[in-house]
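Subset of chains shown; positions unchanged.
By letter and in written order, the chains are A and B; residue numbering begins at 1 in each of them.
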Amino acid sequence: MSNTVHDMGGMHGFGPVEPEPNEPVFHAPWEGRVHAMQRVLGAAGLWSIDGGRASLETLNPATYLASTYYQRWYLGLERRVVNYGLVGADELATGHSLRPAKQLAGTLTLADAQKPPIRGNFERPPAAPAKFKAGDRVRTVEMNPPTHTRLPRYARDKAGVVEAIRGCHVYPDTAALDVHDENPQWLYTVVFTGQELWGPASDPTIKVSIEAFEPYLLPA
Amino acid sequence: MPDHDHHHDHDHSELSDIQLRVRALETILTEKGYVDPATIDQIVESYETKIGPKNGARLVARAWIDPDFKAALLKDATEAANSLGHVSPVGSHLIAVENTPQTHNLVVCTLCSCYPWEVLGLPPVWYKSAPYRSRAVIDPRGVLHDFGVSLPADTEIRIWDSTAETRFIVLPMRPEGTENWSEERLAEIITRDCMIGTGLPAVQR
């Protein structure tokens, strides 16, 4: 969802950042297992990267904040394997498979895993020319959809400037709901002053940019 | 019972037995043939041993000594990184942003934890934490203070919120006193935090 507690840019009260010297990649073996299971199943193409994010964002906010990062990943993964029919709630309860597997289009194999991982490419052919160019003044839209979006609350209905066009990419707002609804949109780096975002009392030396899809922008 | 109590208890059972639940899920997925434990082992091992900030440090060190490579990196970091050949292949839309005496760059993902895995490895816990995600965009000087970093009062701080599939790596300024250093020696002072923007390269004297 769009306005859950995951959208925390500009919130107060969480305390200082606590760097951890020499921190391990995983703090417990189960964290690594969760990370890897997510990658293996993600390759099956049942959900998009944004569908995965949405499954974490829709956790109850109290659960979201009380959980560690990989606890959230686990809870989101558990939801998805159930929602997409890969695993039944009865199987989670017993801890064993109780019926044959569903056929998957493909998951990550050992041979795949032995190669260095490389991120997916989310760029897609555009359906129309880009509406904006570097230097254009824009205003972000006001919107509060109950579904997934990547326009943070703090950057809605704000005046900014397009700094760069980043190509045409899978649109998270639709792809989160349906992996096949890629609905590619032009993507821009849009810069705001701290004072535009936070008001006249803001540190005047701050500028913040977001990566904004074209439907998030209006000419200004 | 107030409904908050209900949620509270519920959250508890959701979290307390996480290890057991992860093991059970892996068992089910394995029994069904969806995952192979050896594949899981391999992925964990890759992240623990192969993919880390050394990849990014090599890019920065090369940019410090090779102006042409630096220009290429700032133009298209994905292509520049892959041209080196010896670092892990980098996915599309890696963007390098350059610190200057006028501008310091800081990368955050307020909405989740987007991070350039191929060049920096998996993000540290603090990068994924609520304090960092909430404050980086509104109080970056306060965040830098938590890392012991203090910038001149008139330095512009540019925060990059990674809200899409573009990924950012900060190209820090080369510190004084490193004029004759080799690329390998330079790479050693380029920490992960320098490439997120929460640290500055330091020369031990």
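Please note the rule applied: a contact is a pair of C-beta atoms (placed from the backbone, for glycine too) under 8 Å apart; a residue touches a chain by one contact, two chains touch by 3 or more.
Keep in mind the model is a prediction, meaning the values are calculated, not measured.
A.B. asks: Can you tell me how many copies of each labelled chain are present in the full complex, written as a formula?
C.D. replies: A x2, B x2
Methods note: only the chains that are shown with their structure count from here on.
A.B. asks: So what's the Cα centroid distance for chain A and chain B, whole Å?
C.D. replies: 16
A.B. asks: Provide the residue numbers of chain B that touch chain A in the complex, in ascending order.
C.D. replies: Against chain A, the touching part of chain B is residues 7-8, 10-11, 14-15, 18-19, 21-29, 31-36, 38-44, 46-48, 50-52, 88-93, 95, 108, 110-113, 117-118, 121-122, 124-126, 128-141, 143, 146-147, 153-167, 193, 198.
A.B. asks: Applying the document's contact rule, which stretches of chain A touch chain B when the two form their complex?
C.D. replies: 6-12, 14-20, 23-30, 32-37, 39-41, 44, 49, 53, 56, 60, 62-63, 65-69, 71, 74-75, 77-78, 81, 86-87, 91-92, 95-97, 100-101, 104, 107-110, 112-114, 116-123, 150-152, 154-155, 166-167, 169-170, 172, 187, 189, 191, 194, 197-198, 202-203, 205-213
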